[in-house]
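Here the complex is missing one protein chain, while the rest keep their positions.
Letters A and B name the chains as they come in the text, with residue numbers starting at 1 for each one.
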Amino acid sequence: MNFQLTEEQELIRKNIREFAAKYVEPIAAEIDENERHPTELFKKLAEGGWMGIPIPTQYGGSGADYLTNAIVVEEISRSCSSTGFTVSIHVGIACMLILLFGNEEQKKKYLVPLAKGEHMGAFVLTEPGAGTDVMAATTTAAKDGDFYVLNGTKTFISNGPLADTYLVFCWTDKAAGRKGMSSFIIPRGTPGLIPGEHFHKMGLRSSQTSEVVFKDCRVHKDNLLGKEGAGLTNAMTGFDHGRVGIAAQSVGILQAALDESIRYSKERVQMGNPIARHQAISWMIADMATDLEAARFLTYHAAWLKDQGKPFSKEASMAKLFAAEKAMHHTIKAVQIHGGYGYIKGAKVERLMRDAKITEIYEGTSEAQRMVISGNVLR
Amino acid sequence: MAGVWVLGENREQLFELLSIGRSLADRYGTTLVAFAFQDAQAARDCIAHGADRAVVLKYKGQEGPLDVFLPAIVEEVKGKDPDMLLIASTYKLKELAARIAERLKAGLCSDCIRLVFNEGEKSVEMERLMYGGSAIQRVVCLSRPAMATIPPGTFEKAEAGSGRVKEGDVDEIVQTHESAVTILERKVRERESKDIREARTVICVGRGFEKKEDIKLAEELATVLRGEIAGTRPVTEEMHWLPESRCIGLSGIQVRPDLYIGLGVSGQIQHVTGLRDAKVICAVNRDANAPIFGVSDLGIVGDLYDVVPKLVDELKKGL
Partner (left out) sequence: MQRPSALGPYQKQGIPMLDIIVCFKWVVDEAFIRRTSSGDLDFSSVDYKISEYDRNAIEAAVRLREECGGSVTAVTVGPPEAAKGVKDALSRGPDRAVFAEDPLFGGLDPSQTAAVLGQVISSKTPFNLIICGEGSGDVYSQQTGPRLAEFLGIPCAAYVQKLTVKEGRVTAERKVEGFIEVDSLPLPALVTVLPDIATPRIPGVKDTLMASKKAVIKVGKNELTAVPPPLLKTKSVRAARVERECEKFTAEVEDIKRFVAALQKRGVLK
């Protein structure tokens, strides 16, 4: 078993770390405070090819592997989880879905600008009444000659307010049950696609999240992504990729929590010693470091399996479940280690703790992950 | 044949090299020779400050690149076979020294901060910094002559003795060579008045200052103490709140004042290297664990915005 990253992966990690320290870290607190999407930062990310890492170069991507993508998401998230997350879903879901299920024309038209980072993508599935229960969705796409007409409301859509390309999942044939959903590629500006206003969230505040409403939105059949009725399977594939990304994001959060905790505990002196010398604190840090290692290896393994062309659903779920829960658990500990200072706005751990919570919820809640994993293991 | 030879671009550098040069020449039991560029008076003054002999390197016409003297210097060395060459570590002399060393196939210790004469081996062990100032490397030259470049300010200037200059003590070497390099012009870098190396008290501005305008706090303190303002590398070379000529550190200036006070200076090794020989080191920092306190004699743990005005008040009372 080779646990060694390739030289390229190591170099890429160093480069993105330098990039993150230079361009991401300095604005992370501000974009969180102001709920701002940093357009200028995403432009720089696009220039370096960081927005389409696993996409082949012929489609505007960088032609690297998914493990490299996971490493990059992790390193960006270490500085700013919102930015890491946005890169993750843009690449892992929007880009990958078109790569895997789009036809040549769709790839040229939609994938290329996405992979180049010229366009932003959004994954549009969740509805007010349909979260974990995907089948409870009510958005429909009624056939009308060469077109489909979409009606319904989607919510909690990341990049909802600003995406250029929306990947939308809805019923084309409700009676067909699991084979009744289809996926569509819908560009911004299509009449009847109405991005809603940005939600104000506890954490991940720089990521723009909103409702997306469809009101008699007419979409040509050329925009059908994959076959009619393949929507749910497409979405599941999307989740597999997305979950590796969220796991990587959580690993980045964990790493940041550990970095901050180590630094603070060495500097903070109470009762004559740096608190790192107190067992209560050092043990917290030991647990944090251990769970970080485990989360990282679960994540890298899932990414590696995908790169090997092997099934990786179960591993992606496991990585996401574990990394997210540990990220939440340990960011709480990190604030605890910082004491009062960890509770004040401006402390990085304050933001990390708020950011961590959503990782247990989106891309499939921890409960949903347990369903996937048990379903797999108990077969 | 033997000798300890020193070479500097100006009289101050020469007098500093003469002090260490004298002690080494005495240990070797040999003569101390000073080489000056163009300035015959400086050469004569070197004799007054301890050199046994002096040489003026003269341009044929106008001043030009220093490498016009390269072949002549190399010839002199080959002819007179000195034990050791000590050269001031200026931008131009560092380049020249390396080229002299290459032609002579001599070992060269760059930016040497300490020289220790080894009695047993009749050789000089030289110390210099490595790894950005974290480590001290001790080397010996395996060649003859041994060569070292020495940063200005490392040694005290040699005192002037009572008039010993005799006519034959000063020689002249005229430029024998043309350079391939042409000097087109000289551009002034910045208006610089003081050399902070001369200051007996230095107040250093660190990143604890929130904005450039707040430096006037440090200036008030400097005025009361009759000292000079300096800065760490981030404050000078990165943020340009102060000119680079006031940067204290490994890549900046090394100072040896009587009193150094760092305000909002964290105390990174690259900075601390530049002030390690100060007589009294003080720091004001609100982080009790800032590394600067590990290298300070006196440390005030507090916010500089609070401490400095109080300090200025207290000092004014004393005057």
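Keep in mind that, in the parts below, a residue touches a chain if its C-beta (ideal position, glycine included) is under 8 Å from a C-beta of that chain, and two chains touch if they have at least 3 such contacts.
Quick caveat, the model's predicted, so the values are computed rather than measured.
> Check each of B:Gly133, B:Gly206, B:Gly249 or B:Gly262 against the chain that is not shown and name the one that touches it.
Answering carefully, the residue with contact to the hidden chain is B:Gly133.
> Of A:Gly48, A:Pro128, A:Gly196 or A:Gly229, which one is in contact with the hidden chain?
A:Gly48
> Write the list of chain A residues that the hidden chain touches.
On the chain A side, contact with the omitted chain comes from 7-8, 10-12, 14-15, 18-19, 22, 47-50, 53, 57, 62-64, 68, 72.
> Identify the residues of chain B touching the omitted chain, counting contacts across the whole complex.
9, 65, 67, 90-92, 94-99, 101-103, 105-111, 125, 129-143, 179-189, 192, 200-201, 225-226, 258-259, 269, 272-273, 276, 279-282, 288, 293-303, 306-307, 310-311, 314-315, 318
FYI, only the chains that are shown with their structure count from here on.
> What's the distance between the Cα centroids of chain A and chain B, rounded to whole Å?
Computed value for the inter-centroid distance: 55 Å.
> Enumerate the contact residues on chain A facing chain B in the complex.
Interface residues on chain A, with respect to chain B: 266-269, 274.
> What residues of chain B sit close enough to touch chain A in their complex?
287-289
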